[in-house]
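After the C-alpha coordinates below, expect a handful of questions from me.
Omission of a single protein chain aside, the complex is shown with its protein chains in their original locations.
After this line comes chain A, so read on.
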Amino acid sequence: MDSIYNDLNAPHSMGTTIIGVTYDGGVVLGADSRTSTGMYVANRASDKITQLTDNVYICRSGSAADSQVLSDYVRYYLHQHTIQLGQPATVKVAANLVRMVSYNNKNMLQTGLIVGGWDKYEGGKIYGIPLGGTLLEQPFTIGGSGSSYLYGFFDQVWKEGMTQDEAEKLVVKAVSLAIARDGASGGVVRTVTINKDGVSRKFYPGNTLPLWHEELEAKDSLLDSLSATSPEPMVS
(Lines give C-alpha, C1' and ligand atoms only; values in the text may rest on other atoms or scores of the structure.)
Protein backbone atom coordinates (compact mmCIF):
# COMPACT_ATOMS: atom_id res chain seq x y z
CA MET A 1 0.00 0.00 0.00
CA ASP A 2 1.25 3.53 -0.73
CA SER A 3 2.53 5.27 2.33
CA ILE A 4 0.13 7.88 3.60
CA TYR A 5 3.13 10.17 4.01
CA ASN A 6 3.87 10.28 0.27
CA ASP A 7 2.48 13.75 -0.22
CA LEU A 8 4.12 15.20 2.85
CA ASN A 9 7.52 13.80 1.93
CA ALA A 10 7.41 14.54 -1.79
CA PRO A 11 9.85 17.25 -2.88
CA HIS A 12 8.44 20.76 -3.16
CA SER A 13 7.65 21.28 -6.80
CA MET A 14 6.31 24.31 -8.51
CA GLY A 15 3.79 22.93 -10.97
CA THR A 16 3.63 26.41 -12.24
CA THR A 17 2.84 28.57 -15.12
CA ILE A 18 5.55 31.10 -16.00
CA ILE A 19 5.56 33.57 -18.85
CA GLY A 20 7.93 36.22 -20.21
CA VAL A 21 7.02 38.63 -23.01
CA THR A 22 8.81 41.57 -24.59
CA TYR A 23 6.98 44.74 -25.49
CA ASP A 24 7.97 48.02 -27.04
CA GLY A 25 10.31 49.38 -24.35
CA GLY A 26 10.74 46.47 -21.93
CA VAL A 27 9.56 43.09 -20.70
CA VAL A 28 6.73 41.69 -18.60
CA LEU A 29 7.28 38.56 -16.52
CA GLY A 30 4.29 36.69 -15.09
CA ALA A 31 3.72 33.65 -12.90
CA ASP A 32 1.12 31.87 -10.79
CA SER A 33 1.74 31.27 -7.06
CA ARG A 34 1.20 27.59 -6.27
CA THR A 35 3.93 25.48 -4.69
CA SER A 36 2.87 21.87 -4.19
CA THR A 37 4.23 18.79 -2.39
CA GLY A 38 2.42 16.06 -4.23
CA MET A 39 -1.26 16.91 -3.97
CA TYR A 40 -0.79 19.24 -1.00
CA VAL A 41 -0.43 22.93 -1.73
CA ALA A 42 2.54 23.87 0.42
CA ASN A 43 2.37 27.57 -0.44
CA ARG A 44 -0.61 29.14 -2.22
CA ALA A 45 0.92 32.60 -2.47
CA SER A 46 4.54 32.01 -3.39
CA ASP A 47 6.62 34.46 -5.39
CA LYS A 48 8.15 32.68 -8.34
CA ILE A 49 9.65 35.78 -9.89
CA THR A 50 12.92 36.49 -8.12
CA GLN A 51 15.42 39.26 -8.54
CA LEU A 52 18.90 38.62 -9.91
CA THR A 53 19.99 42.25 -10.30
CA ASP A 54 18.30 45.65 -10.29
CA ASN A 55 17.37 45.19 -13.92
CA VAL A 56 17.12 41.41 -14.40
CA TYR A 57 14.56 39.03 -12.90
CA ILE A 58 14.03 35.27 -13.25
CA CYS A 59 10.86 33.12 -13.33
CA ARG A 60 11.35 29.76 -11.65
CA SER A 61 9.58 26.47 -12.37
CA GLY A 62 10.17 22.83 -11.55
CA SER A 63 11.91 21.90 -8.32
CA ALA A 64 11.56 24.80 -5.87
CA ALA A 65 14.81 24.02 -4.09
CA ASP A 66 16.85 23.65 -7.28
CA SER A 67 15.58 26.88 -8.77
CA GLN A 68 16.12 28.82 -5.55
CA VAL A 69 19.69 27.65 -5.12
CA LEU A 70 20.46 28.27 -8.78
CA SER A 71 19.09 31.79 -8.50
CA ASP A 72 21.19 32.38 -5.38
CA TYR A 73 24.37 31.31 -7.17
CA VAL A 74 23.66 33.44 -10.21
CA ARG A 75 22.78 36.46 -8.05
CA TYR A 76 26.12 36.09 -6.30
CA TYR A 77 28.05 35.82 -9.58
CA LEU A 78 26.21 38.78 -11.10
CA HIS A 79 26.92 40.87 -8.03
CA GLN A 80 30.65 40.28 -8.43
CA HIS A 81 30.43 40.91 -12.18
CA THR A 82 28.59 44.22 -11.64
CA ILE A 83 31.25 45.41 -9.20
CA GLN A 84 34.03 44.44 -11.59
CA LEU A 85 32.39 45.97 -14.63
CA GLY A 86 31.35 49.15 -12.83
CA GLN A 87 27.93 49.14 -14.47
CA PRO A 88 24.77 46.97 -14.46
CA ALA A 89 25.11 43.51 -16.01
CA THR A 90 23.36 42.90 -19.31
CA VAL A 91 20.41 40.53 -19.55
CA LYS A 92 22.45 38.39 -21.91
CA VAL A 93 25.20 37.85 -19.37
CA ALA A 94 22.68 37.02 -16.63
CA ALA A 95 20.94 34.50 -18.88
CA ASN A 96 24.26 32.99 -19.90
CA LEU A 97 25.28 32.46 -16.29
CA VAL A 98 21.94 30.79 -15.52
CA ARG A 99 22.47 28.57 -18.53
CA MET A 100 26.02 27.63 -17.50
CA VAL A 101 24.95 26.54 -14.03
CA SER A 102 21.92 24.74 -15.42
CA TYR A 103 23.89 22.93 -18.11
CA ASN A 104 26.90 21.99 -16.03
CA ASN A 105 24.70 20.48 -13.35
CA LYS A 106 22.06 18.99 -15.60
CA ASN A 107 22.31 15.60 -13.92
CA MET A 108 21.26 17.00 -10.59
CA LEU A 109 18.91 19.85 -11.41
CA GLN A 110 15.31 19.80 -12.53
CA THR A 111 14.25 23.35 -13.22
CA GLY A 112 12.99 25.35 -16.18
CA LEU A 113 13.65 29.09 -16.07
CA ILE A 114 12.83 32.31 -17.84
CA VAL A 115 15.25 35.22 -17.53
CA GLY A 116 13.96 38.67 -18.43
CA GLY A 117 15.20 42.21 -18.00
CA TRP A 118 16.22 45.50 -19.52
CA ASP A 119 19.68 46.93 -20.25
CA LYS A 120 20.77 50.07 -22.07
CA TYR A 121 22.42 48.23 -24.96
CA GLU A 122 19.73 45.79 -26.09
CA GLY A 123 16.60 47.08 -24.36
CA GLY A 124 14.08 44.52 -23.09
CA LYS A 125 15.04 40.88 -23.65
CA ILE A 126 13.61 37.47 -22.71
CA TYR A 127 15.66 34.28 -22.53
CA GLY A 128 14.17 30.80 -22.08
CA ILE A 129 16.30 28.18 -20.32
CA PRO A 130 14.45 24.85 -20.27
CA LEU A 131 15.45 21.63 -18.55
CA GLY A 132 18.73 20.59 -20.20
CA GLY A 133 20.35 24.01 -20.10
CA THR A 134 19.58 25.34 -23.58
CA LEU A 135 19.72 29.09 -23.95
CA LEU A 136 17.22 30.62 -26.34
CA GLU A 137 16.53 34.31 -26.84
CA GLN A 138 12.88 34.76 -27.75
CA PRO A 139 10.39 37.62 -28.10
CA PHE A 140 8.17 35.71 -25.69
CA THR A 141 8.31 32.37 -23.93
CA ILE A 142 6.21 30.21 -21.64
CA GLY A 143 7.18 27.51 -19.15
CA GLY A 144 6.01 25.22 -16.40
CA SER A 145 3.32 22.55 -16.41
CA GLY A 146 0.57 25.09 -17.11
CA SER A 147 2.27 26.31 -20.26
CA SER A 148 1.04 23.28 -22.23
CA TYR A 149 -2.39 24.90 -22.30
CA LEU A 150 -1.08 28.21 -23.60
CA TYR A 151 0.77 27.35 -26.82
CA GLY A 152 -2.27 27.70 -29.05
CA PHE A 153 -3.38 30.81 -27.18
CA PHE A 154 -0.08 32.60 -27.75
CA ASP A 155 0.12 31.50 -31.36
CA GLN A 156 -3.08 33.35 -31.95
CA VAL A 157 -2.74 36.39 -29.69
CA TRP A 158 0.97 37.26 -29.80
CA LYS A 159 2.10 40.31 -31.74
CA GLU A 160 5.35 42.30 -31.88
CA GLY A 161 5.67 45.78 -30.39
CA MET A 162 2.77 45.80 -27.92
CA THR A 163 2.36 48.60 -25.43
CA GLN A 164 3.11 48.01 -21.75
CA ASP A 165 -0.57 47.86 -20.96
CA GLU A 166 -1.32 45.35 -23.72
CA ALA A 167 1.54 43.15 -22.63
CA GLU A 168 0.56 43.14 -18.96
CA LYS A 169 -3.05 42.32 -19.82
CA LEU A 170 -1.91 39.52 -22.11
CA VAL A 171 0.27 37.98 -19.40
CA VAL A 172 -2.45 38.12 -16.74
CA LYS A 173 -5.00 36.62 -19.10
CA ALA A 174 -2.65 33.83 -20.09
CA VAL A 175 -1.69 32.88 -16.53
CA SER A 176 -5.31 32.86 -15.45
CA LEU A 177 -6.23 30.59 -18.39
CA ALA A 178 -3.50 28.18 -17.38
CA ILE A 179 -4.56 28.25 -13.75
CA ALA A 180 -8.07 27.33 -14.86
CA ARG A 181 -6.89 24.15 -16.58
CA ASP A 182 -3.69 23.09 -14.80
CA GLY A 183 -4.15 21.53 -11.38
CA ALA A 184 -0.56 22.28 -10.47
CA SER A 185 -0.99 26.02 -11.05
CA GLY A 186 -3.15 28.29 -8.97
CA GLY A 187 -3.38 31.01 -6.39
CA VAL A 188 -2.68 34.59 -7.46
CA VAL A 189 -1.07 36.08 -10.53
CA ARG A 190 2.12 38.10 -10.05
CA THR A 191 3.69 40.22 -12.75
CA VAL A 192 6.95 42.14 -12.90
CA THR A 193 7.42 44.82 -15.55
CA ILE A 194 10.99 45.94 -16.32
CA ASN A 195 11.92 48.88 -18.54
CA LYS A 196 14.29 51.84 -18.62
CA ASP A 197 12.41 53.52 -15.79
CA GLY A 198 12.88 50.57 -13.46
CA VAL A 199 10.89 47.67 -12.10
CA SER A 200 7.22 47.53 -11.15
CA ARG A 201 5.52 44.62 -9.41
CA LYS A 202 1.82 43.94 -9.72
CA PHE A 203 -0.39 41.50 -7.87
CA TYR A 204 -3.73 40.10 -9.00
CA PRO A 205 -5.61 38.14 -6.34
CA GLY A 206 -7.66 35.15 -7.48
CA ASN A 207 -11.00 36.91 -7.17
CA THR A 208 -9.99 39.67 -9.60
CA LEU A 209 -9.25 37.20 -12.37
CA PRO A 210 -11.88 36.48 -15.03
CA LEU A 211 -13.81 33.23 -14.77
CA TRP A 212 -13.38 30.92 -17.72
CA HIS A 213 -15.64 28.21 -19.12
CA GLU A 214 -17.36 26.24 -16.36
CA GLU A 215 -15.26 27.79 -13.58
CA LEU A 216 -17.04 28.34 -10.29
CA GLU A 217 -16.60 31.48 -8.25
CA ALA A 218 -13.73 31.09 -5.83
CA LYS A 219 -14.44 31.13 -2.15
CA ASP A 220 -11.94 33.14 -0.16
CA SER A 221 -12.20 30.85 2.77
CA LEU A 222 -14.40 28.11 4.08
CA LEU A 223 -14.73 30.23 7.19
CA ASP A 224 -17.06 32.47 5.20
CA SER A 225 -19.72 29.79 5.49
CA LEU A 226 -19.35 29.97 9.26
CA SER A 227 -20.04 33.69 9.38
CA ALA A 228 -23.15 33.26 7.26
CA THR A 229 -26.31 33.31 9.36
CA SER A 230 -27.10 29.88 10.76
CA PRO A 231 -30.53 28.37 10.02
CA GLU A 232 -33.28 28.90 12.59
CA PRO A 233 -33.50 26.01 15.05
CA MET A 234 -36.48 23.81 14.33
CA VAL A 235 -39.27 24.22 16.81
CA SER A 236 -41.93 21.66 17.03
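In this section, a residue touches a chain if its C-beta (ideal position, glycine included) is under 8 Å from a C-beta of that chain, and two chains touch if they have at least 3 such contacts; residues count from 1.
Heads up, the rule we're going with is that contacts and distances are computed from a predicted model.
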Per UniProt, the name of the complex member that is left out, chosen from "Phosphatidylinositol glycan anchor biosynthesis class T", "Autophagy-related protein 101", "Proteasome subunit alpha type" or "DELLA protein": "Proteasome subunit alpha type"
Candidate in contact with the missing chain, chosen from A:92, A:173 or A:190: A:92
Identified contact with the non-displayed chain, of A:29, A:101 or A:150: A:101
Interface with the undisplayed chain - residues on chain A: 77, 80-81, 84-86, 90, 92-93, 95-97, 99-101, 104, 121, 135
